[in-house]
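Have a look at the structure that comes next, please.
A protein chain is absent from this complex, but the other protein chains hold their places.
Let's turn to subunit A:
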């Protein structure tokens, strides 16, 4: 018996009235885990029942602990008829299985019903006793930590990065089972919610097993997705990066991280730079230096076009033997799954040198080749045996293989920032995968798995073809040499491929930072901007949007038609991106995400990325328009007008984003080689149009400007679209990445939000242009709305703007956006470049010292100052842990405080029993009875330090209504549902003892409506990492809290 799960039902509040006659409720609770159910007593006639139950104990296998959620059902007792369900709470107990995560779940959780939404709250306590020792632990995958965060989580350091893990499980969708015809919508929704919970748990456990096999202890960048395939079933799949993480336990290294400046930089570097074991970076600027003495930055490049949907064949029959994963046998059932796990051993994993991480320990990412992507169109067929998901497996293997071949072509050996997605419409499914080809350092890799040297020698083919030629050594020397030489600010930009064997048209120049290596003219990537990268000016969100009509079709014909459209779609998106990038005077894209959504009569393409000016890359030329019929004078005028507009826009943008003020470039870069030519070029490219070409030619031999030929209406439209992107209003910046270059001094004010819009195409016969316009306006208007709504936060930056498009019905376009608005301190923002950054860093460190001492005073035995600790004093560790313990208790206090306040409030509520005198001094709402939980799609919280990861939050909800009008129409319905989802996420995080969710994302928002029937249904899947953070200002406030409160609560809350 490996584990004992214990649950206690304390109380309920704000319950709905279930008995109309008495306006009260006779509530009781069923607690179910696996097949065991316990019940509390009925608490009669109250909307605020106090059950105070015994501890319900479940003795279970740890496999079940991982797979099953604890299911709590609140019911209204009815003597004469069936008991009415009020609602349910599903509790994922996974965080309790890991010793480093949460220890108890305790707090008010919303009671949720799929038809009525939140109906009151229930206070529960849940604990797990694992009997196993360490050995036992290792045999199950309990204890493997999961993180949605796509970088090494703060307060951990990566000892080893093992590599790619993936898994998928399939099942029949309960919504499509025959039984659905006879059961209530509620029952059906609940079956679905429960099933997905189970499948997620199973998936996580299986992935955990793989990680164990690889010798890791954590999955970072865990990305789980659902494919609602309708009739053919339900697929839950996940990918991630297996790592061995080690908790950073010494106080100094964490404490000295200034939280003021861009946190990812500061947190990561001490961790990796100083403490990472293994080969020291020979080139390696010692850590303090890395704090950006090198401000130049050089890129490598490029976008691989060849990647696009080359896969047009329809594999209606599963191809087995693709890679090695498909080799699975035909045995059914769990045996099969086991087999699959085994065959996909560590060896096979190496076949996919993929990493879901988007930012890396410094020194890990050596070179970036460019974006690689692959798509394929498939026809869905019924999954006959849920235990044999090999069809889906094979599909993904194909795609991954294709990605791999692209990577090789780019002279790289790994993919970073890797992700997979699908779009489904009826029986057609587009599978997409994309990432960034890269060369990684072997430092964090297991011997033999992804060791750079090793790999290169094993695969000489890649490099030898080019190796003999001029720069022939680049390949191999790169592998070793780069690591030593490449300066961190520009090294990743240097091309990894052979100059004479470029896989796509590109223009190479010497790096503008180090002048030693070649860089491409433009670089596209799916990763975050490396913190050490040298950037000029600020970045901005760049989007390419595209709609293409297609004929309605069925089966293979339809799939083929879609396949044929895809390359054009991607090409146009790429062109748009390129144009918009140049229009902003920038030369690189980060966080590129291309989404293609398929509908019955159209395809939608949305590419989002953050444009920046990498100092290492050449300045982009302007955009020149060339007309085809120069004879016509009015036409010429028209063209020159447009040209002028474009040039003006470029000039404006450069100013707006601080792109390349020449003196800054020089000073900061400290570039040894002055480049007057570059500068003049910069100036000219936006000053005049006619002689631009010749001048540029002089400066650079090859084409520098991007020539747009206006040869048809499409091109005119394209140019028009270029110029209609409305500029961000003053005080606002936007990006879809974690960090905004050029802004560092964030304040602690953040506002996460989700916005959804659905547009109905009223005119059935829209042209491509018309559709494009609608789609573009839809996205632009959304952004405008954000700017308006968040105007009180300015100056601020909308970070991690994540757009998701869908075509829920024939004539509907849905756009969902989740992002966070973070305000920053303007004065310091104006201070340019690294200097400002450094200053804040120093200041922050200073502040931190003070806090540290202050906190240590709480512990009687630690009287010494910081110096002692940083000198790795033997007791430092103890102190640290007790310090953290303190904070944890404080977190508990907050929660417990809420309970107290609440109960007093209840007594005071105008119920009949409230006869007594109501003068109570403790009744003050400013006491804040509900703990604030911050949410952010980023991996950090500005101005704060994450001190503990409590576990992954992965929640799936369905909401349905049959009284749409009464709930305020579709907007009212969805508005309250999203608010409810937020509330449930916050409540569960608070119950884990946390005060924030980082790396939050809404991965699914499927909305269906039937206004005629007054019905609507929505499915939402959200995920993130629950954490405890401490804010500088809070550090003081909380430590002042009376000790008595702390002890009290800990007794009350955890004593049992």
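Keep in mind that, in the parts below, contacts are C-beta pairs under 8 Å (C-beta built on N, C-alpha and C of every residue); 3 or more make two chains touch, one makes a residue touch a chain; residues count from 1.
Note that in this section contacts and distances are computed from a predicted model.
> Given that one chain of this complex has been left out, which of "Thioredoxin-like protein 4B", "Acidic fibroblast growth factor intracellular-binding protein", "AP-1 complex subunit gamma" or "Glutamyl-tRNA(Gln) amidotransferase subunit B, mitochondrial" is its protein name according to UniProt?
Options "Thioredoxin-like protein 4B", "Acidic fibroblast growth factor intracellular-binding protein", "AP-1 complex subunit gamma" or "Glutamyl-tRNA(Gln) amidotransferase subunit B, mitochondrial" considered; the missing chain's recorded name is "Acidic fibroblast growth factor intracellular-binding protein".
> Tell me which of A:89, A:933, A:950 or A:1027 is the one touching the absent chain.
The one listed residue touching the chain not shown is A:933.
> Looking at the whole complex, which of A:204, A:543, A:751 or A:961 touches the chain that is not displayed?
Result: among the candidates, A:751 touches the missing chain.
> Looking at the full complex, which residue from A:79, A:634 or A:762 touches the chain that isn't shown here?
Residue touching the chain left out of view: A:762.
> Given that one chain is not shown, which residue among A:497, A:824 or A:982 touches it?
A:982
> Which residue numbers on subunit A touch the omitted chain?
The list for subunit A reads 13-14, 108, 110, 118, 121, 729, 751-760, 762, 778, 781, 784-791, 812, 814, 898, 901-902, 905, 908-910, 914-920, 923, 925-930, 932-935, 968, 970-972, 974-976, 978-980, 982-983, 986-987, 1007.
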